[in-house]
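What follows is an incomplete set of chains from the complex, kept in their original frame.
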């Protein structure tokens, strides 16, 4: 896979949250690299309450990691 | 997306808990930005025991992050 | 919402565990504030093995937060 | 509820693991205090692969807390 993750450091918490979203998507993409399959599956969870909560769950875990890496942006 | 997360610092634990709820909702919104879809899905989990527990689960994870960022409000 | 969370500090681990239960319930209540709905849903998970395990799961996460906030009551 | 959790400190990791099991069960018991219901539900998850994995999942979370409280029994 091409380079996609050079650092866990972000200038702001919001960019950290958006990095957490990227990490969550990459966790999916490493398991299923075929973009056509991913596009086909998208409506399955993006229009399903349980699927959206599960997605937000993974983002929360990755945000824990990114926030710790940035010492919670305490100095911002 | 517009700016929505400037800091993880909150004056009190309760405001921290409410920020955790916001983070949980934003995790959903980044996956499904269409407000109409979100409104339509809301009754699906807000009236379902499993859906509500799953929502509280994500809030608990985000509250871990916010609480650590605030050093657990020990000095409050 | 009225003030309900002034501190994460508790005198004993047991009171910390009980605060974790409160946090878990508040995670639900912020999502579904209608007490009538919550009462109606209660038997759905309180009489279901999976629902009870899921409830205990959320309590475990919130107890991690409360225990860390109290430095694990090491000095008690 | 009677006193049941005086400390998170245990002499050995195994006793810490057993405390994690107790915490997991108490998370259930606070939600459903009726012992008759709990006994009736027991076979539902104790004879079900998913139910047993979910139980072990909650124990793992509580063991994280107890292990941290004991500084991982590094001095034992």
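Each chain gets a letter, A, B, C and D, in the order it is written, and its residues are counted from 1.
Here is the rule we use: a residue touches a chain if its C-beta (ideal position, glycine included) is under 8 Å from a C-beta of that chain, and two chains touch if they have at least 3 such contacts.
Note that the structure is predicted; figures quoted are calculated from it, not measured.
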item	value
Where 4 copies are displayed, count of copies in the complete assembly	6
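To be clear about the criterion, only the chains that are shown with their structure count from here on.
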item	value
Euclidean distance of C-alpha centroids - chain A vs chain D, Å	31
Chain B and chain D: spacing of chain centres that average the CA atoms, whole Å	27
Intercentroid distance (Cα basis), chain D paired with chain C, Å	15
Shared interface positions of chain A, touching two or more other chains	none
Chain D contact footprint on chain C (complex, rising order)	12-14, 17-18, 21, 45-50, 52-57, 59-61, 63-64, 67-68, 72-74, 76
Complex contact set, residues of chain B against chain A	1, 3-9, 23-28, 30-32, 37, 41-42, 44-45, 48, 50-51, 54-55, 57-58, 61-62, 64-65, 68-69
